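Missing here: one protein chain of the complex. Every other protein chain is in place.
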Amino acid sequence: MALARELAAISRRFYDRSWVLGTSGNFSAVLRRRPLRLAITASAQDKARLRPSQVLQVDERGKVVSRATLRPSAEVMLHVEIVRRRSAGAVLHTHSVWSTLLSDMYAPNGGLEISGYEMLKGLSGVTSHEHREWIPIVDNDQDMDRLARRVGETLERRPDAHGILLRRHGLYTWGDTLADATRHVEILEFLFETIGRSASLGIREVNDHGTATNP
Amino acid sequence: MALARELAAISRRFYDRSWVLGTSGNFSAVLRRRPLRLAITASAQDKARLRPSQVLQVDERGKVVSRATLRPSAEVMLHVEIVRRRSAGAVLHTHSVWSTLLSDMYAPNGGLEISGYEMLKGLSGVTSHEHREWIPIVDNDQDMDRLARRVGETLERRPDAHGILLRRHGLYTWGDTLADATRHVEILEFLFETIGRSASLGIREVNDHGTATNP
Amino acid sequence: MALARELAAISRRFYDRSWVLGTSGNFSAVLRRRPLRLAITASAQDKARLRPSQVLQVDERGKVVSRATLRPSAEVMLHVEIVRRRSAGAVLHTHSVWSTLLSDMYAPNGGLEISGYEMLKGLSGVTSHEHREWIPIVDNDQDMDRLARRVGETLERRPDAHGILLRRHGLYTWGDTLADATRHVEILEFLFETIGRSASLGIREVNDHGTATNP
Partner (left out) sequence: MALARELAAISRRFYDRSWVLGTSGNFSAVLRRRPLRLAITASAQDKARLRPSQVLQVDERGKVVSRATLRPSAEVMLHVEIVRRRSAGAVLHTHSVWSTLLSDMYAPNGGLEISGYEMLKGLSGVTSHEHREWIPIVDNDQDMDRLARRVGETLERRPDAHGILLRRHGLYTWGDTLADATRHVEILEFLFETIGRSASLGIREVNDHGTATNP
């Protein structure tokens, strides 16, 4: 499966950037819409050396339909939820230091607004740095059904969002294609690092309305 | 075209350093002066795997003259402007975290002075660390004609500048050759990181005259 | 010996992440339990190019039993101590900047509590981000017998700990297999960087009970 090889290449690429250390992170791409068939990375694999055989095929309930001894990622239903509500072609989940930090720092505001950066134009459909991107932050939860439901509701409430942060957990982003989703990870990770370092430099403040702004 | 292969190699090199994430950045090199023929990267390509076929040939109005289905970078006229006013042989545009941060931090001063660092000697024509380099900061703009005009005016007003920062957007630098321009990117990025971290450490202050100094 | 090749690959992997610069760090894996035979890296080798021939075989007193002109790591008895008390299959010791910093910062508390991060689930047996991991910090010592004894006592007192920090020295972690131990290094290094940067951002405070908490 060519998609499995592509997911393995993305895995290595993100591992090299320290975004999926210690078997963290999981990636999926749509193989077929009706009925839904999703290629998704198996649970708990070393992302430095993910092999195509560690990519499984699941259905719309997250059940494995390919012959496999491996289990899919425990977060498979978050992928399915996002694929459905966004008609996404690919969903990528990373655990970087900066996304972990910002998801913690801005959790009291329920999300993080990013505005004024040229890099925002790398998000699909965004044509100006003046775009205001709201990244919702959802509390982390080990109950995967509840977490998937909450992610689903958040996607409905914020139809323009290009990504979601799970608190002290990481980033979910997606795209029409795997290339779009990969670009979204890089764009958002860049912006998270920029905002995190701005805070260290005292450039950026959180104002009363939960909006991160530059004075 | 050998230049296209060289631009692809630079692309990978800068991607590895996180200076052109998420399809950001664009690179050009002069093929011929009269009439002007510029090799320039196509718009919105993944810089991790830029291929020589994603380098296009444009004229002095930024129109593609080679057979190509791809569009040149939207910022092509900034490249043409710089090539003309500086007689540059190559122009490189990167989007690093540190250049984004400093372009924001020093925007109120209209630019950033860098002085006292040995690394400055890597800029063409600079022979001492006592050199005072002024890097102008230009406001970001989605109107590319207006932005190119403003960059052109800034180049005229600051004939000694080796680079320009676009606010919350990134760095433009250039050189007589592609090797010179590549070196300028590395030198300036090094200096931006050094100055940014100095600020975090409280070594560096912005004084009343908009000059960054060390106390 | 296949294990020696695996240790060499891990060595390169950690060198690339700056966790074993300047010949620092040492790695071991159990070859046989009774009598104990441990494969361990030789003392003072360049971790960027560790060769399988630089991996030695030692017994339960840390004496070399393979034909070798090289000496085992001076810290061999710490490895033996950990292998015994934890029934570990592999022990990895790294010297990162962040582990050095945190081992210093939290030394007055005798250790560092990490809680609330999804990444904790990468530690063997941990199933929720709500897990409270206590990483004990032991004072550094050049008397290796005394240091090994103190590490042994700490392991007894903290049977749940997945790692130990030596003050201003680095991390010891282990696992049932080499893959588990490698994952533990990545998980803990990620968490150390996250906590260190949180402190820079003012997110994290050390409270009166020596517990690192988020306000």
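We just call them A, B and C in the order they show up, numbering each chain from 1.
One rule holds in what follows: contacts are C-beta pairs under 8 Å (C-beta built on N, C-alpha and C of every residue); 3 or more make two chains touch, one makes a residue touch a chain.
Everything numeric in this text was worked out from a predicted model, so none of it was measured.
Asker: Determine which of the presented chains are touched by the chain that is not presented, and list them.
Answerer: Visible chains that the missing one touches: B, C.
Asker: Which chain C residues touch the hidden chain?
Answerer: 18, 21-24, 46, 48, 95, 97, 100-101, 104-105, 140, 142, 166, 168-170, 196, 199-200
Asker: Could you please point out the chain B residues that touch the chain left off the display?
Answerer: Residue positions of chain B that touch the missing chain: 13, 17, 116-119, 122, 127-130, 179, 182-184, 186-187, 189-190, 193-194, 197-198, 200-201, 203, 214.
In the analysis below, only the chains that are shown with their structure count from here on.
Asker: Write the angle of the rotation needed to overlay chain A on chain C, where the fit uses Cα atoms and the result is rounded to the nearest 5°.
Answerer: Here the rotation carrying chain A onto chain C measures out at 90 degrees.
Asker: What whole-Å value do you get for the distance between chain B and chain C if each is reduced to the mean of its CA atoms?
Answerer: So the centre of chain B lies 43 Å away from the centre of chain C.
Asker: Using mean CA coordinates as chain centres, what's the gap between chain A and chain B in Å?
Answerer: 31
Asker: Got the chain C residues that touch at least 2 other chains?
Answerer: Within chain C, residues 200 contact more than one other chain.
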